[in-house]
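A single protein chain has been removed from this complex, and every other one stays in its place.
After this line comes chain A, so read on.
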């Protein structure tokens, strides 16, 4: 099981769109993933350690190093398949390299 973290302003709208889209697409591609969606403000260094991939809308500056692979998931929100495709491809590559 690959654990992915996504985030947005309230942990309600954008992040849940990303969560739903990633879970659906990665399961279709045959990967076992679980995505959590939280308020970006509430992310701590300890919290990130629990995850394999971080998928924010755009890369944030937390004031600490992010030590897991980052996939910028913003294009998923455009709701246009040809634009979200590269995000899913990048994610698939990383999942393969993690090899869990």
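Please note the rule applied: a residue touches a chain if its C-beta (ideal position, glycine included) is under 8 Å from a C-beta of that chain, and two chains touch if they have at least 3 such contacts; residues count from 1.
Heads up, the rule we're going with is that contacts and distances are computed from a predicted model.
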item	value
Choices "PTS system IIC component (Gat family)", "Electron transfer flavoprotein alpha subunit", "Cytochrome c-554" or "ABC transporter binding protein NosD" - which one is the UniProt name of the chain not shown	"PTS system IIC component (Gat family)"
Selected residue (touches chain absent from view) among A:28, A:44 or A:67	A:44
Absent-chain interface as seen on chain A, which is shown	7-17, 20, 37, 39-42, 44, 56-64, 74, 77-80
